[in-house]
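Have a look at the structure below, then the notes.
Heads up, one of the protein chains got dropped from this complex, but the rest are sitting where they should.
Right after this comes chain A.
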């Protein structure tokens, strides 16, 4: 029996800020969920199951928060389950929800991811002092910066590419009312002259820490027919994992990422992603990850990703816009960041991305990764129902 086509008919997100002190954790997720239902013109009773995700529990210090969110998410009397795959969790959560619809287990599923990072300190949560082990000697960006240097060596990229990405994404964020950072006065020169925190990563090339949530309503063919707005159709979705550290691990272009993208393209009938995909929302926590992932995801040959960025192809008016929403560099509630990528891809093909809409976007890729390049999740959504 064939799989049920899966449609995204509702998308909602909170405004993302450094600290949402006006709402509880329950109030935060409720806000995003309500907006997704409103977008789909549905109510709580129309939802058959709820699938939520967030990053490690230490990020809020609420152990198993799913246990107390059933009422806030209208899940009483329904299945409620939680997914966890570190920073990629927002993407994985959406894919688990999508499979429930594709397998005809449920007809309409609410999926939601969140992080209220102001309640803890993410760097603390990720660097617990394990006995006998040498502490990470470098702070948050110190884990990533050596991989960026390895990319620079491998690709021979000129060193201004990282600043181009950061400037582009922060400018895109000005068109996204939900984005955390709205740096109206930012110039390329300011990015280039911002302090070098973990050489080769500059201050303006790093992501913020945000409070926020994102929700989507996924449904079947019949549900899509009732949607007041055009749905986004799932064409392909995949997850891959690999150990954080092993002999032969390639942090610059992890095999799990390459394999995951290849699986998504195969499911979607994509043979030339560079030409066949109209917009990309990829997980870029530090600006240099844009050219790195362009290669990992097959948009450019190895060592050539930076040329795409430098040419302007990934800008809002380029032929392969990357992170039109402003991306993780502008908004980073870690658990929600992956779902924001998936949701923004869906907004593009629904024609509902507002000021950062890419004209005529028919197919868009959402990408998330996390856990020291350990988990990857991606989906490709389209304006047309898959055959």
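Note that contacts are C-beta pairs under 8 Å (C-beta built on N, C-alpha and C of every residue); 3 or more make two chains touch, one makes a residue touch a chain; residues count from 1.
By definition in this document, contacts and distances are computed from a predicted model.
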item	value
UniProt protein name of the chain not shown, from "sn-glycerol-3-phosphate transport system permease protein UgpE", "OB-fold domain-containing protein", "(2Fe-2S)-binding protein" or "Serine-protein kinase RsbW"	"OB-fold domain-containing protein"
Interface with the undisplayed chain - residues on chain A	19-27, 30, 44, 58, 60-62, 71-77, 116, 118-121, 123-125, 128-139, 141-142, 145-150, 153-154, 195-201, 243, 245-252
